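Missing here is one protein chain; the remaining ones are kept as they sit in the complex.
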């Protein structure tokens, strides 16, 4: 079944100014969903903002020499046709689309709110992915404002619905007592690297610790809530929370953590209305680029 | 000595810079509800924006001589404690609050999204109010994006749940085929004055026609969706729709239509993020002021 | 030759929330060109802003009863792949694309700067179109800042390169001595309706006068520079000039002037950075909708 | 004594893109004063915003044929070196500068807050100017927030300190009871044309009435508080007040009222932070241009 | 049934989404004063912006385990009713209010401009507080723009009017020659930790040095001018000055320096107009939260 038969609206953009190759392993998909019932504000404008910002970036890597995004020619598949206000239906569509994309290569998703990650994880459930989650928050509430499935609860649901052997948080620093207790009760699965860990250990050691924790994983999924970064670098998010990552820390960690086991990734929560300078979107685009480049190089090495 | 004796504003704010009288018949209440499940954008910031704008306005009337808002000293009661994401619960609270306020005087509500008007109408249901609704839209869909109760459907629900003898639209100009058919099918109740009526008849005659249509009404309710005005005058709304009312038309009509039969009113859909100059909020505040002044003068005359 | 072979990037949006019919006669095309040599500001963001605004509008007409945009299901073809900084090449591509679209139906172009209209007029040159141009300016300079082909000179070039039997300006009010002298020297071709004409004659008579002037025309082309409207209604343009049209005047004139002779149209000069409330984009979308609806109804009548 | 000896900082701009003639009778001067004690927001940025907007306008008149601003080549003298936070000193400097400019031609002042007009009126006191004041407000309070000399009181002070035979308000619509009583008590001097007058009489008759009221005046001074216009057209002001003038009304009245008796003029209260589209500044620049053009033509006629 | 029984927030707001306990020792008070004489821009909007931002934060601490703001349930008392334009009167009111609040617990003030701190210090004068001041500036001028009491001079006044045994600056980096000479002349009282100190010593040692300097103090007052932080993290201030603190440095220092001796605190100079992403307000809220949590834990320990 072709993608046209799914819920995708055809793309009209080259990602980062590069002509996408229809045979590329890298498949970019937007999910302009923010679960508000009405027209206008929010992260539904995130995918287009990230694409726009990507067009202004160069295609080199900050960490890997002599590889350029042109070498991968990622294909922008357009956006999932979301069902505004209906989270269940939208997640079902995300799941279907990501499953299809995963059969062809690496799904690279741009949110939208963090809830959409639940759909992607369901699509990849039979791969039993370990999850690395950059986020200021844990998103582990059992219920939030009466909602069982939302941006503040989706990872609790994911742990219930998907077999996730390890869940590593990076940049987490804002949580309720309930969430922290829950995370502590799952300490065989959940590990948190917060701001003090980054300051005490430094990004190099944090990366090594994360990689150790992922050692037994057969596949990984990377999800980056942009509020993991400090509001100075990522003002355009729903809930700015001080004490976030610096770009170097975040990008370095992404580049270290991604390897050939990666089976999917996303950046979420870009909210362009709060991003007048466009820095949040540019940083989100850079996260995608570094992750794709590292995966490309890792796969090449692994298949040698 | 208690704090109340010092210089602290114990109630939220003085409306329009006037010390509210606890015995005033005019009770202002905000409803910062926009049914989004998460923190930030939307009309939930409307009540505070309207209050701020009111503080910059003078207290005279554009249509009635020698009456000033100080003569009424309206009391700002603060905000309804909404239940974010739970429209049913929020409407129940609005209903309870408006019922209480109505027992003391005239409830004057500031939205928030238009849906909150449904709560107010329920509170006043036993008064069988005729409704005058300024709006670019009809809000008469049976369902919108899967929702039965929302800003695009609330008046359909109101007609089902509340005995509304007459429903007069002013400024309506954007609708689906379904909505217009529904309105036509209820033409004993529903009358629409659109942009061409205003141009052809002029505001004076439109006002007279509305008053004729309201002749048999024992009580009236006024609801003003700010998108009834043209986006030039009211850019800060959810759905800007060209060809709206000019301020003079809208304010004149409000001042003509309000009389001693008014039992409640609201302005809704002010969305401060799209109102950098604050003109939308200022115009909304002016609507409130003119309506209160006219009601005050009408009551005085009627009780003589 | 299919459109894919031309310079078009595939569309990923439904215009105004309506599923485009591949067989629709109405073909929408963006031209994100603003002749700046570098990434970022300007009218290059116009096409996407107009599409976004269209999604928030209803599909009825302000002037014609019981016709809805769904009846036409216009097809959004995406954007012309412009050559940034190379006006000659870009105009050549616009010309090729518009010629192709015209063979299938009515080209409906969204700018971008006004210069792109020159490409469309060249594509339609063998139809000898009379041109109706809404604009604050005449765009008739012989040269501007050393440029022969630009937004301030393009209509001078069009008169040299294309057989244009009549050129009618509506809303023109800002010009140099040179431009006015030139227009006066061509008074067999050029007619100007400025702000005083609109005030003195009223829109109804202006429309009749325009239609008289177009009587002998076999085909017409409509181009709407959004600065024809007053900056209150259209702040998001390159050169805001006071004393412009009100939306009712502009939309009414568009609806009156368009008939089955229309062979192409555009709206240009929407500059989203100066349009925080989105009103300019919404008005531009409304111009497109009213023009398409009127053309649809006129064709239906004419073919009966 | 040359201007360099006064409190002027040398200009570095051509007004409206026209090379200023050192012998021009038209002398433009900015007064970036907003009486705040500290760096940043407010109308102190007004003069530069108006100059920037002027550069985007054409130089023709909306009301007078075949005269262009190039014919006058007004000279931009730069800004008065204001004394931030010291209104008394600043007014003394404005007075000195305007007196000097008046000896050479027509002082054309750009505010800054309305208070600066008091300095200009003092400078011209021996000419006993009748004053035409466009303003939403009366600025006739005796005291405001403890201040005797400020934007809300300055005209009360002017009436005390300067011999002003007639004071005509246009667009006034927001006032306290005290101010209106004061104005009524001076009805031999003060006349108010408010929104209803403009609607009832129309601008043509209002202009005639104003000219009648000015018949016995030997000289006139024109001051335009941009809040006289509706917030739709002039969002960038300190106190947006609904129901203001449309640009056509305001500009037409300016063009009618100005004649060879004009001895000074100003536009004030442009607050760029609330003017993201720049429309307020463009309209203010247009006011200046129309007034200068009309004065130029009137003088030419009068001296024939 | 009284309104208090319904769903109305009678006090202004719950701080950080927490129901304030009327018996809480933590009393939050806004001072929306910015000494401008007129409506609109500036730090007068600071208190509401900080409250809004607080509502989006979680209630945990970045430095102390297992304590949450719910454990303190701070009470938001609303705003001091300032006297706009009258600094003397406003400071008198601040002094009265802070004295009252101090009798009940810890006054936690949100500015407003820095001048308001003078009022708080006077209220606490008999406690002879040592002062820790985060600021880019020294605010030690003898006079600024003719003003004796203002944001650039208030600490000079405080040293004259209040017995302040020690004054420690953190983040100071911008000063005039006069201010630095004055500070040097008081080196038995005044110590400055500037950017180079933070870089050379690191925040841990700076904290220790500050605590040493405070050793003999019986009580402390903490005042945080948000311009102490770098403009990247706190763009929304009156005078952005490069080379400021990073959030980690500032928050860590606050958390280290605050102990049970704290008798009052404030954050000031949040200017929401320059804070489109809201990061400044969020950081200011976080400063308050960390300081309150640390004080709470210190008191608990001290009283054991």
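By letter and in written order, the chains are A, B, C, D and E; residue numbering begins at 1 in each of them.
FYI, a residue touches a chain if its C-beta (ideal position, glycine included) is under 8 Å from a C-beta of that chain, and two chains touch if they have at least 3 such contacts.
These numbers come from a predicted model, not from an experiment.
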Pick from A:175, A:233 or A:296: which residue touches the chain that isn't shown? A:233
Which candidate, C:56, C:107, C:129 or C:150, sits in contact with the chain we can't see? C:150
Out of E:58, E:79, E:113 or E:230, point to the residue that touches the absent chain in the complete complex. E:230
Hey, which of E:137, E:151 or E:166 is the one touching the hidden chain? E:137
Contact with the hidden chain only, please: which chain A residues? 53, 56-60, 62-63, 66, 68, 70, 230, 232-233, 247-248, 251, 276-279, 282-283, 286
Interface residues of chain E toward the undisplayed chain are 137, 173-177, 180, 195-196, 199, 230-233, 235-236, 239-243, 274-276
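Criterion: only the chains that are shown with their structure count from here on.
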Given over half shared residue numbers means same and under half means different, the chain B/chain C interface is different
Averaging the CA atoms per chain, pick out the one whose centre lands closest to the mean of every protein CA shown. B
If you average the Cα atoms per chain, which one ends up farthest from chain C? E
Geometric centre distance via CA averages, chain E-chain D, whole Å: 42
Inter-chain centre distance, chain C versus chain D - centres from mean C-alpha coordinates, in Å: 38
Listing for chain B: what residues touch at least two other chains? 39-40, 56, 230, 232-233, 239, 276
